[in-house]
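So that we are looking at the same thing, I have put the structure below in structure tokens.
For this view, one protein chain was removed and the others were kept in their places.
Presenting subunit A:
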Amino acid sequence: MTPAASFPSRRLHIVTGKGGTGKTTVAAALALALASGGRRTLLVEVEGRQGIAQLFDVPPLPYEERLIARGPDGGQVYALAVDAEEALLDYLAMFYKLGRAGRALKKLGAIDFATTIAPGLRDILLTGKVKEATTRMVNGRRAYDAVVLDAPPTGRVTRFLNVTAEAAKLAKVGPIKTHSEGVAAILRAKATTAVHVVTLLEDMPVQETADAITELTAHGMPVGSIILNGVRTDPLEGAKVTQAELKRGLAAAGLPADKAVVTGLLDEVRAHKTRLELEAGLRSELSGEPYPLVELPLLAEGIDLSGLYQLARILMTADEGSQG
């Protein structure tokens, strides 16, 4: 039996997945789900794609935490699009009290330079910001009950999360080293952090999921769950369809039942079945992994705000099921 997902037990959720699997959607739905019961969550993106703004249909996000949605029961979802340059200025301001001087550096092109210079300095800054938001306290309580990171895709996520270890190799001493170690520790803390891998039930994403899990665990990152996105349902529940019965049924429903319609529909059913069989095979492949599988349905009309809430509800119930 697969273990339970229990999302609320972690404070930092890192959502990755192969490109095109819907990881931004899943991250947003998870942030909504975790905001239930009057909680407050922060949804963070780091790839400069403004995917969150597009998903919630709001103007591009500035480098600033903004309320973008209400969770069920009065919860709040904030969003932040982290920008490496701004994060560096932030960092300089925080550690070196370089307020305006930081801006002057930017004019010189120095910031652009610094964020490109050291391998992964950019990623160190981005993960650093995530750590800061996760651990931030306001008036003696946590600023956010949970932080959800829309992380880079599976192909790059381990490198992204592990960049602090790389940096430690390069920078033997100095603030980068200290900073990196702090970030590395929280990213590996099982009690705090969970990395969720989003996949479609298709060959390549499933293969990449398995590869990513191997890589993540090899680097000591705590894998949380595997989230199956866009799962098809079977309205036929396995029943066989004959040409004669379909023809009768269509006629009874007052629809055209000529040969073209009947064979056309049967072709569609056949393709649907092929897909379902492939999905079943891939699902059982994934169930061999020692992590909970959470299934989200395919929303044929695409993802809009109501679709996001629908997915959030499913994530919440997946969770209640696991706790009960």
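One rule holds in what follows: a residue touches a chain if its C-beta (ideal position, glycine included) is under 8 Å from a C-beta of that chain, and two chains touch if they have at least 3 such contacts; residues count from 1.
Heads up, the rule we're going with is that contacts and distances are computed from a predicted model.
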| item | value |
| --- | --- |
| From "Nitrite reductase (NADH) small subunit", "Anion transporter", "Arginine N-succinyltransferase" or "3-oxoadipate--succinyl-CoA transferase subunit A", the hidden chain's UniProt protein name | "Anion transporter" |
| Residue of A:T192, A:Q207, A:S287 or A:Q310 in touch with the missing chain, whole complex considered | A:Q207 |
| Selected residue (touches chain absent from view) among A:M137, A:A191 or A:A252 | A:A252 |
| Residues in subunit A touching the chain absent from view | 18-21, 24, 47-49, 51, 54, 92, 96, 98, 101, 104-105, 108-110, 113-114, 116-123, 152-153, 155-156, 159, 163, 166, 169-177, 202-205, 207, 234-237, 239-242, 245-246, 248-250, 252-256, 260-261, 263-269, 271-272, 274-275, 278, 298, 300-302 |
